[in-house]
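Note that this complex is displayed minus one protein chain, with the remaining chains in position.
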Amino acid sequence: MNLVLSPEQQELRDTVRSFLGTVSPLPKVREGYDPDVYARLNGELGLSGLIVPEEYGGSGAGFAELAVVLTETGAALLPGPFLATTFAAIALTRVPDKELLTGIAEGRVVATLAQPAGDDGLVAESADGGVAVRGTLARVLGGMEAGVLLVPARTGDGMVLVAVDLTGEGVTRTPLETLDITRGQARIELDGARGRVLGASPQDDGIGDRLAVALAAEQLGVLRASLDSIVAYAKIRVAFGRYIGSYQGVKHKLADMHCKLEQAESIVRFAAWAADESPEELPAAAALAQAYVGRACFEVARDHLLLHGGIGFTWEHDAHLFYKRAKTDEVLLGPPRIHRARLADLLEL
Amino acid sequence: MNLVLSPEQQELRDTVRSFLGTVSPLPKVREGYDPDVYARLNGELGLSGLIVPEEYGGSGAGFAELAVVLTETGAALLPGPFLATTFAAIALTRVPDKELLTGIAEGRVVATLAQPAGDDGLVAESADGGVAVRGTLARVLGGMEAGVLLVPARTGDGMVLVAVDLTGEGVTRTPLETLDITRGQARIELDGARGRVLGASPQDDGIGDRLAVALAAEQLGVLRASLDSIVAYAKIRVAFGRYIGSYQGVKHKLADMHCKLEQAESIVRFAAWAADESPEELPAAAALAQAYVGRACFEVARDHLLLHGGIGFTWEHDAHLFYKRAKTDEVLLGPPRIHRARLADLLEL
Amino acid sequence: MNLDVNLAEYRRTARTWLEANARADDAQEADGIARAKEFMARLYDAGYSGITWPARWGGQGLTQAEERAFAAESRDFTLPTYVFSIGLGMTGPTLVDRGTDAQRERFVRPLLRGEEIWCQLFSEPGAGSDVASLQTRAVRDGDDWVVNGQKVWTSVAHHADWGLLLARTDVDVPKHKGLTMFVVNMRHPGVTVRPLKDMSGRANFNEIFFDDVTIPDEHRVGEVNDGWSVAVTTLLHERLSISSGVGMGTRRDDPTALDGLRRLVDTTDPLVRDELVELHIRSRALALFNQRLAQETKAGVFPGARGSAAKLLLAELTMYQADLATRLAGPSAVVGEDNPLSQAISLAPGMALGGGTNEIMRNIVGDRVLNLPPEPRVDKTVPFKDLKVGTQA
Partner (left out) sequence: MNLDVNLAEYRRTARTWLEANARADDAQEADGIARAKEFMARLYDAGYSGITWPARWGGQGLTQAEERAFAAESRDFTLPTYVFSIGLGMTGPTLVDRGTDAQRERFVRPLLRGEEIWCQLFSEPGAGSDVASLQTRAVRDGDDWVVNGQKVWTSVAHHADWGLLLARTDVDVPKHKGLTMFVVNMRHPGVTVRPLKDMSGRANFNEIFFDDVTIPDEHRVGEVNDGWSVAVTTLLHERLSISSGVGMGTRRDDPTALDGLRRLVDTTDPLVRDELVELHIRSRALALFNQRLAQETKAGVFPGARGSAAKLLLAELTMYQADLATRLAGPSAVVGEDNPLSQAISLAPGMALGGGTNEIMRNIVGDRVLNLPPEPRVDKTVPFKDLKVGTQA
């Protein structure tokens, strides 16, 4: 098991952090998705192709590297479809599709992945060389930005993963008002939208676990940046003639938050390592990552906001951006209890 | 609803507090049950007859008064069978029995109540004018001190409540090693022990709810005394040249503990009022009392011990007596989740 | 006995008046200023504004008993009195207690009759919990004072005619000793009111900028440099007026309270049920504590600093509820137009940040309820100009 970053991974982290600090500082984050920033992220840093195998034009890196990058995009609250496209790439590496993977690696294709729950499933019927897809998706991450939607759909031959062209006919997209103003979701209605079958969509394909790990890496970044922000403020804000960080009421809370950071970081490293190296440990590691890091991230973001005092409650201050991203991420893959239930099953309790 | 003590109730509280402070201070508590103290409690203060109806020689007081008294015996960690006899009296007031109630009111009878769970039930067979009882009770509160055991038993005619003579033949009592060194439990084996049927033992007789309220009142006392003890210490103990109570790390924790005390006290008053005045509110109030006060009591006792620092870990210091009573009380009526499950049912969730 | 009969009669009359004058559609909204003023005038003329205030300055000169009776009857109605709440709850009582007769004569009756709206100007960006470290300056200029500085977190300022302003008049003495209280004309040139958006995107507060604003010395409240003692009076009234609202229970339509939430989530899941049980336990624990405080108050035992425990618990419960509701509801909690759960999680921190942070509340409970030793203070003896304040490295 490897829980420590290699020198190369540290360099990757520093590069991404410094890049985002320059091209996507927080004042810019408030303006939302900037396709130029996204293009530079993929062009100059090649991030969209990070986990795409080399044979498809990517870097063929592992989850250890992906986690490093997502932690930085999380810390920067990067707007736009980077996480959505990463989710799609994760699904595509499980049902390798040259065209889309190459497009993602080259930064040409912005994609997203939806996992409809229960009866909200889609139906795909054969239609001139592909399929026509019908159904409604209530909430799709990056749904307005993506050109391609990956989604399971029912056919006569069972469940398949289809790639739907969101730019074509039969697609109605409605942007949703979201708690997180830095990253959008959309309602998508498909009424005979053009799609292409990528392969069968097995129940336990490891995609869900990998999404959980990727999201936890982003959450680790949100947690870390929240803590950094309030620690910095505690060193300059004065109350009753003393820096607030000198009061144990603040100091001890920050120490507890640091303990959460240390544990969250350890878990994300472990889960990323498991995704790369230890498939049998991955399911429990992924569920652990969401169960622990998702909660820790919101708690730290919440306390970082509260410890800012009144200014943290204002729209102008950035604290609420982290708080809202943390809450949105916590429920992104479903109510958090599903991860705990999964853990209970995996532990054979 | 009445949540405030009347002047008479305040006087009762002060009397019991001052009495126990004199006759049963903590150094004496370590020596365990003292029948003389128990006799004075019943003789001078008439506490054993407090809730016994006047027609049976008692004071005919309500749960509001009983809660006041039990809070004080809890705060004093009174050893011996006072709670056990109170439990028995609660059961007896539901199946009025002149002889035993009068005996308890007069302080002649020390009794206890057992509620065997699951298959551990007892069997009672007719035998010269009474019943012969067989079976084993793994843990009986005050089992060594009591002369009479009230317990449900199975007969040919269904479940009944029987009074077993613990001083007669066919009874084997073994004192148990208990976490709480201030109050004992015993294993009791009955092999044809003499008993008397008091009446049918209906499933929902309100006894369980009343036990829960009585225990919560004791827990409130343990909680309050724990908090008082650490607050007093925080005012005299110095570290790094300052009283430890001046550090926010301690002060804020004590403030949170005070919040628990305020809420616990409010709940106990409400539950005692419901036991006296509002039978339809009693079940939910009783479950709430155990669910909230039981937990709060242990948490406060735990933190009061920890905040004492190293000295709190020593046998000589009294902190562990409160901590162990709090833990023992928390599980006395079963694993605490049963109270939460009951609440869920009562709330029709 | 006779008193009780009179009180019952008072109560019946009040109810009749309320039924005749309150309107079902009276929302507590700011844009209904004309309606609010018109209602307030009738309320005053009927004798229900300033019930316990001295008759000499325009009040009714009655007792707490009548006030409580009217308040009890009012709970069944929604009265459009929100914009007057600062004046009635804080600045008015301060003027009655500490103003000059001329000030009382000039300001109290129009305030009670709703002819003039008031706001309170204490907090600053650099002085929140620690109000006494404020930096807005008032400099003497003949018979006037000239004010420069910035205030924040000011409710109803955009409607206000007058404000109660705490400003620094001496920087060479310790922070509490160089403050003076004034009544400032909010319509004066140089006063700029700017709405302040909170994290939910709504503007319930304002920032106020003072740029060479002149105040006549006759509008000074209390002695020069004795403003802190006046502010303590105001804050005492603020605490009373907030704590009287505590214990009224949760709003029936709160989507994060148990009754709302149980309709939103899957209660067949035992874990969800147990989370709702926990919510019930915490809500009931606080509600019963608030009811006990209310009963004690009625019996003449005043909560004092114990009210800060109730405020702390309410802040924590509000945050916990919103967090729990969004967790249980899952992805649907954070999208959708005017989603009540999104609004709840956006507004929840406000309860902890308004009226004193949780840390300040714990200090109050520790110092004034448990009588714990105070922290060493570094700010009580230093001249203000040498004191660290606000935000600095």
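Read from first to last, the chains carry the letters A, B and C; within each, the first residue is number 1.
We adopt the following convention: contacts are C-beta pairs under 8 Å (C-beta built on N, C-alpha and C of every residue); 3 or more make two chains touch, one makes a residue touch a chain.
Worth saying up front: this structure is predicted, and the values here are computed from it rather than measured.
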Sole contact to the chain not displayed, among B:15, B:59, B:155 or B:178
B:178
Interface with the undisplayed chain - residues on chain C
270-271, 274, 376, 378
Touch residues of chain B, complete complex, unshown partner
138-139, 176-180, 185, 233, 235-243, 247, 249-250, 298, 302, 305-306, 309-317, 319-320, 323-324, 327-328, 330-332, 334-337, 340-341
For chain A, which positions touch the chain that isn't shown here?
1-4, 231, 234-235, 242-243, 245-248, 250-252, 254-256, 258-259, 262-267, 269-270, 288, 291-292, 340, 343-344, 347, 349
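Assume only the chains that are shown with their structure count from here on.
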Chain A and chain B: spacing of chain centres that average the CA atoms, whole Å:
53
Separation of chain A from chain C, taking each centre as the mean of its C-alpha atoms, in whole Å
41
Return the residues of chain A touching two or more other chains; collapse runs of consecutive numbers into ranges.
247, 249
When you check chain C against every other chain, which residues touch at least two of them?
359, 362-363, 375
